[in-house]
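One protein chain omitted, others in place.
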Amino acid sequence: MQPYFLSLLIFSPLLGILVLSLISKEQEKAIKWLGVLATLPSLCLSLFAFWQYQNGYDISQLTEKRSWIRFGDFPFLRETDFTVAYELHVDGFALVMIVLTTILATLAALASVSIQKEWKGYFQLFLLLEIGMLGVFAASNLVLFFIFLELTLIPMFFLIGKWGYFEKEKAAYSYLIYNGLGSAVLLIVIAILFARTGTANIAELRHILTDPIAQMQTISPISDDLRYGLFIALLVAFGVKLPIVPLHRWMLRVHVQAPPSVVMLHAGVLLKIGAFGLVRIALGLFPGQFQQFSTWLIVLGVVNLLYGAFLAFRQTDFKMVLAYSSVSHMGIVLIGLGSLNEAGMQGAIFQAVSHGFIAAFLFFFVGVMYERTRTTTLARLGGMAKTMPYASGFILAGAMASLGLPGTSGFISEFMAFVGAFRAEPWLAAIGTLGIIMTAVYLLRAVLRITFGQTTVTNVHDLRGIEWVPAISLLLFIVIIGVYPNVLAMPLQTTIETMMNGLGG
Amino acid sequence: MSGQYLAFFVLALIALGGGIFMLNLNKVVHMVVALVFTFVSIAGIYVLLSAEFVAAVQVLIYSGAITIIMLFGIMLTRHQDDGQSTGSPLRKALALLGTVAFGAVMYIGIRTLDFGTEAVGLHENNTEQIGIALYSKYVIPFELTSVLLLVALIGAVILAKKDDKEEGE
Amino acid sequence: MMENAWLIPLFPFVSFVVLLVVGKQLKERSAYVGMLLTFISLIYALGVLYERWTAPTYKQAYTWLTIGNVQLTVGFEVNALNALMLVVVSLVSFLVHTYAKGYMHGDERFPVFYAYLGLFTFAMLGLVISPNLLQTYMFWELVGLGSFLLIGFYFYKEEAKAAAKKAFIMTRIGDVGLLIGMILLFLEVGSFEYEAIFAALQNGNISTTIITLSAILIFVGAVGKSGQFPLHTWLPDAMEGPTPVSALIHAATMVAAGVYLVATLFPLYEASETAMMTVAYVGGFTAIFAASIGLVQTDIKRVLAYSTVSQLGYMMLALGSAGYVAGIFHLMTHAFFKALLFLAAGSVIHAVHTQNIEQMGGLWKKMKWTAPLFLIGTLAISGFPLFSGFFSKDEILLAAWTHGHVGLFIVAVIAAFFTAFYMFRLFFLVFAGEARTNVHDVHESPMVMVLPMIVLGVLAVVSGYVQTPWGAFLGEWLTEGTNWHAHAEGPSWIMIVATIVSLCGIALAWLIYGKQAIARDWLSSRFPMTYNVLMNKYYVDEFYGLTVMRATAFISLLFEYIDRFLVEGIARSLAAATRGIGRIGSRLQNGQVQMYGTVTIVALAILVVIFAVTGGYL
Amino acid sequence: MDFETLLSYQWGVMMPEFIILGVAVALSLIDLFMPEDRNRRLLGLFAFVGVAVSFVSLLGLWTTGVTSILDDTFRLDSFAKSFKALLLIGSALVLLLAIHYEPNERIAYRGEFYYLFLTALLGAMMMASSGDLITLFVGLELLSISSYILVAIRKKHTLANEAALKYVITGSIATAITLFGMSYIFGFTGSTNIKEIAQQLASTYDENHQYILSVAFLLTFIGLSFKLAAAPFHMWAPDVYQGATTPVVSFLSVVSKTAGFIIVLRLIVSVFAQTPAGSSASMLMTLAPYIAFLAGATMIIGNTIALRQRNVKRMLAYSSVAHAGYVLVAFASLSMFMFEAIWFYLLAYLFMTIGAFAILQVVSKHHDDEDISVFAGLYRRSPLMAIAMTIFLLSLAGIPGTAGFIGKMNIFLGAFIVEPAHYVLASIMVITTVISYVYYFGIFVQMFFRPVEHTHRLEWPPGVVTVVVVCIIGTVALGVFPNIAYDFLAPFQHFSDFLQ
């Protein structure tokens, strides 16, 4: 593989943006096809890399590093101090997330056929968003990570604000402010670490922060109190993304107001950045603090799980049900992370990936449904199994995956997270299992409301044409992971081992 | 009490008195006139401080030129001489409070300030000394001041001049 | 053949997939696909059973998931118990596939029905051959999915929708218990394999607390699946599904999975007296509890459903009384005669288009095949001597007695009496007396429905002879290599008592409903309270409605308020505070230039005063 | 001192100033003798060329060592050079805007605009390279008085009158306060030469003297905060910005603000850096918390009030207040990054602000009020300009990929590297930045989401387009490759000659 492989992978949607900007606004068909096509190079590249990795290719060879920015070259500093390199690096976890991103991006692009206006701008922003997401997972230094993270912020604002539903601007602002504050907190952490150690490279920082000898040589000292502060700040920063209750309000609005194809990416990938960040940065840099707060993480996770579940039970809009369901499911990520053992970690990461597929899958059908019925209100829907049997079947399958039915990815992740949690905090975990029941309760309530019962909206057609592609492929991924989870577990093994080593056991 | 003391007190009293009158008078013209006393007294204090040239300039510029300009301005603006202030009392109180607090803090610092030094020979050829300094060491700011005055001149002209078209008004 | 036992569940799965994809084109020909594939399964299962007869237990495992250094595996195992179960399940499934061809004829979603049946059969067979708890759990849940889908088959009916939901959720509550239980075991043992768990039990590597706790938690799973009290309420409601489904899932196979699970983990329960007691008492209580409700129900399927609940309780009671063989034996016989009863009931419903037994009657003459078959089933379940139920029930009573649970023994006897009574009440009301139906052209069902019933009818009679007081044929095979009793030895009067009780029940039913010597409203008029309580199933549903549902709704409401007012409120007030600062700032910005100066001076004064004070100059 | 001595100085180092002065004088003469009806645009071009030549001559002096004329009344050091470069670049861009500024009412005295503009620039440049209180003061006043007139130049425009009056009154009060402080600084040293002052003050151990000096410090700083448009002297900014013409506003918010930072750094840092005070290392350190406090207040005030604005100019005025606060954070941190951070931020700010004003100037051309709705549907009317505006606003908001982000990052580095680190101040900065998203993105909402309100064609004169293009290049290039700018400063060795 080429030394530019990762850059190529991340920035290949740029080509699409450029080509799109040359096309006239009116050529709707061409724009749509180009939009989908433009996501393909990165999809192919990422799948290729994944395949290679499964066949034993050493993924660290893909690492790229080029010097880039240097803040201040004072003579008394080392050559590398206060430099930010353009450096990319992937491990198993990152690669899995990248594959998830590229797959969902392509499928969401396919699902974007329901977008009603200004396809050109839509796809350009969409591709920009993809670049940002891919970059976040591949960045191996904090500044670069932050840059890519912010790169997702702007396109999302426009995608929500322009192509969303009635309260789209409000939702866009909610998104902006909450995530802006989250990123702001993250920026503070990054700047503190950068200023005090002179480096922003995650691996170097981990070395400096965990190695007692290296700690002595920082530019400015990093006290224990500061570590706690930084850790909590990171928790808040990624807690907004994930989201952790009570920082979740924004994401409800986004789920409800953004166009479904965007929510596919949002729920599928963007929320996972929170989990990714918690693992990569919070756990990677502050293992000691992470250990001390692990019980609280489980508590937060259980709160998320139950809070989301109980609230989802009350919602009258299917999108809101799914939104709270996301809150609830992210609780499982937290529970898994807080367990601090292999099973929990693996469960958390599995949940991140699995929820990515499942949420995207369900939101794809929200889009399908809305396109036909112009509503997502539960009270106005019913008996879709009669008019749209296949779509209903898929929705039901999605709900089943979401509530953790074995044979789907949802089960594996939930199961592992709870195995981890029972090992760490049996009582909290036991409370958490209540969430498993509640998940079934609210999902069945909502889904049966839509698919079963008297048919309310007639004259709608079932899935057709291109819509089958996202539906089937997403379900396939969900089932593959559910039936043969090692396909995911093997790539993650080294990552989890590294994390566990960082925790000292 | 030496004559210097006496002179200082008298001059200071007049100057401050003029200022306080200014604050309390109602007619604009009266205020300006009150301030003339202040400016003149300050010139006197300059003399006490061996700064004859500055004193002369003070008389010329402030007591003369600026006061005249002011009066001129008052005339030009049709003599709206009700100098009474009508702003909100709260704001005035705040201004007073702020000023007094500031003054008090400053006062604590300067009430006993004394470096125990005294310049000698300042009044000898005062103007010449100033001239030499001005044309040697401070020639750059001096020239710059000329630009500044030019700017002020042009500015005042273009702003205050009545446009030809408007003259029919 | 045993090496390929994993193919057995796969055939129905193929049926599921094929019908899902091309079902629409096949229309009612789908039935043949389903029948063929389940038939292959049946043949295969029979082959496996035959082979297992002599060969030792066969097990195979593959790595499935790696967690750290723990390898979780999937695979399959053929032992005596599941070889038997494979046959029972695939047989009943095949018969139901056949029967449904007639029963479901003309339904719009015929292929879907068969697809679901395939899915269910796949899951049930998969459950049976699972060699470890995790895999068991996975199929356990899939079975639930199949049940859910089939209960909700008439999705447009609100009742079906509610019943499906209820079934899923109630069983899931149990499943969570199972999940916790098995995770606790896993954490203790480090493996989900039954073998490993049993080995650890033998070596005493598991603390007693964990044994008891996990055993009880796993039993909670069984309670959910097998409709034991207090999670039984879904099972009667599940009768909203098509009748073949009730026969297959809610009588013969899935609901027995709980019993099967406890049986599989029998060594675990043996190791904890508390767990055993729990199982026995819950089973016993359920047996009499459900039977008493069954006394007064008027819906033919519901009577059968409560009967099922009661019989499952019986099995639990047996297992809890160390009657391993008894439990499984009854499971098998019950599978046959209860499936028969349901299919026969289906046949009746098919004929009279109602499920209310008050609107039936006098069908004996009109349904030449169904009526006798139903009678066979009734006799079997009532424990009429020499029918299969007689032997298995006898085995259970023996087990209870020998294990020393006198109280439970009495309960079981009373339940047996109730069973005999309500079953014959049902029989008399449906088949004897005057025709109370509005349907006039009542006719026998087609042969495709009758044939499976005949097969089951034969089995309902003969299956009891595999384990009689005179020869514990089944028991010896099942307990081979263990120290469990192949046959409970007990006083012989027990059999006589059982016979008498069952005959009394039948007699009483005949007196009231056959001969009508005793007024039918004897109970309702004498003890209206009791009658109402029974009629309303002890108000369990209402109780749940008032407690659990209310609590859930309340918590949801509470969270909703927290979310909407507290969380959002804080966010909003922060935003408002920000805007407030802006408003104050812009109020100062009132256009008055002197205000601007004042602000500056005040700020300056504040700064210098602070400086003077903090610097200690003032 | 005789004439020979005078001639012996290296007057060549004043070349940039001489060029500006010469052009200003020449312009005033040309304007006088030019026929009334001739377009004064030519004068603008001439002025632009003058600024450009001056910039070139400055580049010619780039590697010249520290040069002092007449006891530091003029002083060319790296600080002077780097900041003068900012002033000249900013002025050049503003001039290009001004050439194409055609408001509804014709400005009667177009010619004056250009040479007053140049004298203002001259004042600022003199401040940049002066080591003497008097020169600093005169330079400051030259800039101020020229600015007053520039604001007032639309004399028939009532808002302009009002703005100018407010500007001149607050400005004069600020001058008086600054001078009052300066008079004490002078009194404690008897010198106007900053180096001498610093040396003299370095031996001030009397506690009472330190007290007076500290108060004088605060007086001076607060007086100068007028030029920065920082709290508590920020309140004129919105009114003046609203009343003044767009080129003048961009001049005020870029060149004048830069000049403000120049004098603050020159005066405060070099005078007080070595003055002992109490237990702390220096008076500057002791009083840094007060600056930090003002910086925090500035950021909060600027950003929160900006939320309420519908007039884009006022919004940008508050935004410029906030940005002054950000730069003050770098100042209050007093880290080794301070000069670079301030310089870089001002450079970034220059590009993004002038770019934004350039677009505002065209968009609001036919509207007397610069209500935010003038941007409605800009993306449809002129997509490229809408994207350009987006980039400027993103940069102002500090989004990565733009110069604004690197500038902020640099400031954070400074704030966190010192001990004790300025966590609170940096947090305020970050949070208020997020608040600023709201109003910046409000313009996006107008540009991209709203339907077109005004359908008349937008004309993009070449000068404005040039400005926009230059600013875009500057904003993006500095955001992606900030070392371009840092390399410029490389010969200066981190302004090590600042105190020499």
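The letters A, B, C and D name the chains in turn, as written, and every chain counts its residues from 1.
The rule we apply is simple: a residue touches a chain if its C-beta (ideal position, glycine included) is under 8 Å from a C-beta of that chain, and two chains touch if they have at least 3 such contacts.
Heads up, the rule we're going with is that contacts and distances are computed from a predicted model.
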> Out of "hydrogenase (acceptor)", "Sarcosine oxidase subunit gamma", "Peptide/nickel transport system substrate-binding protein" or "NADH-quinone oxidoreductase subunit K", what name does the UniProt record list for the absent chain?
Replying inline: "NADH-quinone oxidoreductase subunit K"
>> Going by the stated contact criterion, tell me the shown chains that border the hidden chain.
In response: B, C, D
>> Out of D:L87, D:I149 or D:I263, which residue would touch the omitted chain in the full complex?
In response: D:I149
> For the full complex, which residue in D:P238, D:G260, D:G302 or D:G398 touches the chain that was left out?
Replying inline: D:P238
> Out of D:V168, D:I194, D:I342 or D:V464, which is the one that touches the chain we can't see?
Replying inline: D:V168
> List the chain D residues touching the unshown chain?
Replying inline: 133-134, 137-138, 141, 144-145, 148-149, 152, 155-159, 161-166, 168-169, 172-173, 175-177, 179-180, 182-184, 186-192, 200, 238-239, 242-243, 308-309
> Given the full complex, what residues of chain B touch the hidden partner chain?
Replying inline: 2, 4-5, 8, 12, 15-16, 19-20, 22-23, 28, 31-32, 35, 38-39, 42, 45-46, 48-51, 53-54, 57-58, 61-62, 65-66, 69-70, 73-74, 76-78, 80-87, 91-92, 95-96, 99-100, 102-103, 106-107, 110-115, 117-119, 122, 126, 129-130, 133-134, 138, 141, 145, 148-149, 151-153, 155-157, 159-160, 162
>> Suppose we count only contacts with the excluded chain; which residues of chain C make the list?
In response: 586-587, 589-594, 597-598, 601
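Rule of thumb we're sticking to: only the chains that are shown with their structure count from here on.
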> Is the C-beta contact count larger for C-D or for A-D?
Replying inline: A-D
> Just how far, in Å, is the C-alpha centre of chain D from the one of chain A?
Replying inline: 43
> Distance-wise, how many Å sit between the C-alpha centres of chain B and chain D, to the nearest whole number?
Replying inline: 30
>> Give me the residue numbers in chain B that touch at least two other chains, ranges are fine.
In response: 105-106, 108-109
>> Give the residues of chain A touching no fewer than two other chains, as numbers and ranges.
In response: 177
> Which residues, counting only chain C, touch chain D once they are in their complex?
Replying inline: 578-579, 581-583, 585-586, 588-589, 591, 593, 595-597, 599-600, 602-604, 607-608, 610-612, 615, 617
> Which chain A residues qualify as touching chain C in the complex?
Replying inline: 177, 245-246, 248-249, 307, 310-311, 313-314, 341-343, 346, 383, 385-386, 389, 400, 405-407, 411-412, 415-416, 418-419, 422-423, 426, 429-430, 433-434, 436-438, 440-441, 444-445, 448, 451-455, 484-486, 489-490, 493, 496, 500
>> Quick check: in the complex, which residue numbers of chain D touch chain B?
In response: 1, 6, 21, 24, 28, 69-71, 73-74, 108-109, 112, 115-116, 119, 122-123, 126, 132, 134-135, 137-139, 141-142, 145-146, 148-149, 152-153, 155, 208-209, 211-212, 215
